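Complex shown without one protein chain; remaining protein chains in place.
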Amino acid sequence: MNKVSQAGKGELVFAGALFLVSLVVFWDTSGLVLPTNNTVISPRTFPYAVATLLMLASLGIAWEVFRGRAAIPEGAGADSTFQRADFKTMLIILIGIGLHTFLLERTGYIIAATISFWSVAYAFGAKRIVRVGLIAFVFSALVFFSFTNLLDIQLPEWFIERAISKVGS
Amino acid sequence: MLDNFNFLLDGFAAAFVFSNLIYGFIGTFLGTLVGVLPGIGPALAIGLLLPITLTVQPTQALIMFAAIYYGAMYGGSTTSILLNTPGESGSVITAVEGNKMARAGRAAAALATAAIGSFVAGTIATLLLAMAAPELAEIALTVQPAGFLALIITAFATVGTLLGSSRIRGILSLAVGLTVGLVGADLQSGSLRLTFGNRAAIDGIETVTVIVALFALGEIFYLASRFNHGPWQVIPIGGRAIMSKSDLKRSWKPWLRGTAIGFPLGVVPAGGSEVPTFLSYAVERKLARGKNREEFGHGAIEGVAGPEAANNANAAGALVPLLALGLPTSATAAVVLVAFQSYSIQPGPLLFMTNPELVWALIASLFIGNTLLLILNLPFIRFWVKLLYIPRPYLYAGIATFALLGAYALNNSIFDLQVALGVGMIGYLFRRFAVPITPMVIGVILGPLAELYYKRALQISQGDHGVLLDGPLTKSLYLFLILLIFLPPIYRRFIGRNRGKTKADS
Partner (left out) sequence: MSLKKTLIAAAVALTSSALVISGTTSASAAKVPSAKAKAGDECGRAGMVAKARGAEGLDLRCITMAYGTASGQLRWGYPDLKPLKNLDWVVPANPGGYSQTSTAISESLKKEGLLTTYSSTFKPGAGGTTGLAFFQEIKAKPESVLITGLAMAGGIPSNKSPLKLQASTPVAKVMREYQALAVPVTSKYKTLSAFLADWKANPKLAISGGSLGSTDHQFIGLLAKAAGIDPKAMNFVVHSGGPEVLVSILSGATIAGTSGSAEFQAQLVAGKIRVLAVSSAKRLPGYNARTLKEQGVDLVYGNWRGVMATADLSEADRLNMVKVFDTMRGTDTWKGYLKQYNWDDEWAAGKAFGSFLTIQLPLVAGVIKDLGLGG
């Protein structure tokens, strides 16, 4: 068996995680409450089939890796050596979007969108924090008012949104 | 046949109202605007623009959609040529030859052959759609659940095994998609699956959320993880977007051949535009002679003209099963389906019977959208190119903002945002480990339908599995599948070699 490369190890973890997911599907399906009315095919049949496919496919990936055929990341040439992923940049975005999700219905659209916009822009190299924040705020406010007023789409509001619309009208 | 023609004229009459044309114009503008942005393909573009059309009247929304649909595809090819960042699998080939042409100072010709080729292919394919869809809808009325199941399994097999770097990764992607599709209450029994006590999950996971998150957030995570901080290189267009006589001479046959390849492969459930564009490229390469042949790999105009035409014809072809059977066979078709459903329009065999005016207005709008695009965009190409100079941090921040907005606004649901975040991470991992994205999308869309038709067929037959092979349609489809399993060695010999070569070239 070939030696598994650094990249291959990552892929093994990926395949392992999906294998675990397939086990979760099996477990969840086995615990399904079956209906008492007349159904010919149990609601368990299809999930079992899917879980089996997922399990086999994740094993297949592992097998590929062991045979030395680890994946070449998208956009990277076959000849390019593997680089460590820049997890710090990614983490900033993840936190930004996570905060967006958490705050949206608590502090309104503008604050949530300002944070996510800012985090993505910052992660992609816009380093003048205050300026980026200002642009993010203006952009979010523009999006909020054009969607709620022009398109009648409801977005969560908080005192900021109400204050601005008061000033505007 | 004559009836259809009259209906089509009525459709034109409906679409040609001034206010409707305005919507067509807005759609073309927005579609191109979003499509030009790097990394955004037509499915994502329509997904992102979906909230905008939610408040417009149905006919006008359809017209806007048709315009967005073609606009987004046109915008995508521009980016591929000038920036070498294809927004979706169908533009990969365009990026290969088109970007080479641009580097050789022939960007204008590449953009022109892409635009005109798209127009020619789009027009022919829409005409074919107008003729084929009603006939197919008539036939579709006789298709029973087992037939639908066979069609879906065919789609699974083709996307799962034909796309991406390896079969096993395609199947894995499909399996993940099917798993996501399981979440929620089972329609037939009401049993809750993979909801883990979360009430919001009972209705399942929204297709548009998955598409937006996979394509937009996944891409942003991935780019962030391997970000190099320099600006990218936009190749300037020399001169106007115009073709020389010899360019035209070299382009028109590939346009027609591309259309001939793209449309039928859109009608059969072959899962998107990757296969037809690669096929068209291979054909053009085979048919090229002399000096032109040598240009392949260094910027041959045939290599842009053919695949671009194939891509557009394929997109129109995919509307046939969508309209006639209600079966979305690509990510883009799935988003269009969601848009239809938000107007309580259910595509399927009855659509032509119950809402003929709507269908024909849509088909007429496709013609109009396609034409508007050519008229409006060829002269304004420079304006669109300017978009590529938006600083990357703001560009990605803007895309992320609209992706999150799109995910939330569909149901005003925080759960959808949580899903988007999770699916975005899956999108990242897939890119990292070279797992193709399209099979997952197809799995999410068609998985629940597969289960539905399987159960329905057996519910009706009361458990007799023989029903699954009833009828000529199912038998021929399964026969086709068996062939497909034995075909790949041949496929690899003819196309795989070319594909390998283009990969190495790029």
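For reference, chains read A and B in written order, and residue numbers begin at 1 within each chain.
Basically, a contact is a pair of C-beta atoms (placed from the backbone, for glycine too) under 8 Å apart; a residue touches a chain by one contact, two chains touch by 3 or more.
As the structure is a prediction and not an experimental result, all values here were calculated from the model.
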**Q.** Sole contact to the chain not displayed, among B:Ala130, B:Val143 or B:Leu404
**A.** B:Val143
Q | Given B:Gly348, B:Gly369 or B:Gly447, the one touching the chain that is not displayed | A | B:Gly348
Q.
Need a quick check: the contact residues on subunit B for the chain that isn't drawn.
A. 141-145, 185, 187-190, 199-200, 202-203, 341-344, 346, 348-350, 353-354, 411-412, 456, 459-460, 462
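As a convention for this text, only the chains that are shown with their structure count from here on.
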Q | Residues on subunit A engaged by subunit B in the complex (per definition of touch) | A | 10-11, 14, 18, 21-22, 24-25, 28-29, 32-35, 37, 39-43, 46-47, 50-51, 53-54, 57-58, 60-61, 63-64, 69, 71-78, 83, 85-87, 89-90, 92-94, 97-98, 100-101, 104-105, 113, 116-118, 120-126, 132, 135-136, 139-140, 143, 147, 151-155
Q. In their shared complex, at which residues does subunit B touch subunit A?
A. 51-52, 54-55, 165-166, 168-169, 171-172, 174-176, 178-179, 182, 186, 188-194, 196, 217, 220-227, 229, 391-394, 396-398, 400-402, 404-405, 408-409, 412, 414, 417-418, 421, 424-425, 428-429, 431-435, 447, 450-451, 454-455, 458-459, 462-463, 503-504, 506
